[in-house]
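Following: one structure in structure tokens, then a few remarks.
A single protein chain has been removed from this complex, and every other one stays in its place.
All chains are identified by letter, namely A, B and C, in their written order; residue positions are counted from 1 within each chain.
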Amino acid sequence: MNSNRFKWPVRVYYEDTDAGGVVYHATYLRYFERARTERLRALGFEHGGLRADAGILFAVKSMTVDFVKPARFDELLWVDARLTEVKRASLMFEQEIRRQQGAGAVLCKALVRIACLAADTFTVTAIPDNLLQRMKDEL
Amino acid sequence: MNSNRFKWPVRVYYEDTDAGGVVYHATYLRYFERARTERLRALGFEHGGLRADAGILFAVKSMTVDFVKPARFDELLWVDARLTEVKRASLMFEQEIRRQQGAGAVLCKALVRIACLAADTFTVTAIPDNLLQRMKDEL
Amino acid sequence: MNSNRFKWPVRVYYEDTDAGGVVYHATYLRYFERARTERLRALGFEHGGLRADAGILFAVKSMTVDFVKPARFDELLWVDARLTEVKRASLMFEQEIRRQQGAGAVLCKALVRIACLAADTFTVTAIPDNLLQRMKDEL
Partner (left out) sequence: MNSNRFKWPVRVYYEDTDAGGVVYHATYLRYFERARTERLRALGFEHGGLRADAGILFAVKSMTVDFVKPARFDELLWVDARLTEVKRASLMFEQEIRRQQGAGAVLCKALVRIACLAADTFTVTAIPDNLLQRMKDEL
């Protein structure tokens, strides 16, 4: 079963905007991460639990972001988080932010490379088997 | 020697503002903390070192904030951090943010109660003696 | 009908925490504002609309905040926003953040004075009549 149709709602508050009158560019990275975190939670895993139980954390290794159109104050946005690659110690997500669920123009999109790190040493380590399998099922 | 004349410069960037066109209200708390951190560093102590060496961290316990006049994009502000009380396990700071060093109207002011906590348990603990004495000399 | 039982859910993400391992103190101000904004929306008004139609914006004038216990990564919190005073050009909110809806210990609480300002001049101005009446009904 492919659940790549996952979308997470995000409301734009004052905290997210800047004096330009629109969403501050770094804010989109926060939105993207919320969707990835909720996607993980929907699979039955939480960052805190993975750190406490498996001693790992997921860190953004690299990303490419296109800021297509500005989102504005008070708008309700939808952020997706499609897994496009699941490797032993890294993941790739394709993400988009739109104004309406499914339809609506893309406001911002990103390609995000995530690395699995040992929480104590910050060195690359393997994704736990049960989570790895769960994510491969999503591809 | 009283160094309560300590002031720290802060520049207002896009990241600090909101769609109202002025500095976002929670941003002033970040500014206040930068000044307290630099004040501590001026006394020869750093948060990271205190945590690693003494196992403590300073946490904001309570604060009263008056947002008097809005600061704007591109402005250079000065933030002070006057110690007004040094107790065994807590501190009180009076802080102001102004447009110019010394002169200039107050834009934001705060009364901040800081507690000294054990970093592992988050329970109240005594401030290390050398730091405590150093801070008392500042009163 | 009193709707002061309004509560808004907030999830703690990485963006909200700091190296102390808990929610960063200024983050609670963002949470409080989200709840006030949603409370306003529940009454049928939005910040953006009020600015475009009535030329006003609501600004935090002063606040007292008690940081009682730290909230942690991954937790789901509930934020309320009780109107305790509605005047011609200002409002008072009492707000609390808890771990569970209704029950649960208070993690953070605040008393927040909001001023109604003309969006172009930032001077105090009267709250529009229809909104004022709507809020008085909530007391």
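The criterion applied here is as follows: a residue touches a chain if its C-beta (ideal position, glycine included) is under 8 Å from a C-beta of that chain, and two chains touch if they have at least 3 such contacts.
Computed from a predicted structure; not experimentally measured.
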Per the touch definition above, residue among A:D53, A:D66, A:E85 or A:D137 touching the missing chain: A:D66
Touching residues on subunit A - with respect to the absent chain: 20, 22, 25-27, 29-30, 33, 57, 59-67, 70, 119, 122
Residues belonging to subunit C that touch the chain removed from view: 14-15, 17-22, 24, 26, 72-73
Touching residues on subunit B - with respect to the absent chain: 11, 13-15, 30, 33-34, 37-38, 46-49, 72-74
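The definition used in the following text is that only the chains that are shown with their structure count from here on.
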Pair of chains ranked first by number of touching C-beta pairs: B-C
Central chain (by mean CA position): C
For subunit A paired with subunit B, centre-to-centre distance based on mean C-alpha positions, whole Å: 33
Centroid distance [mean C-alpha coordinates] between subunit C and subunit A, Å: 27
Contacts with two or more other chains, residues of subunit B listed in rising order: 20, 22, 26
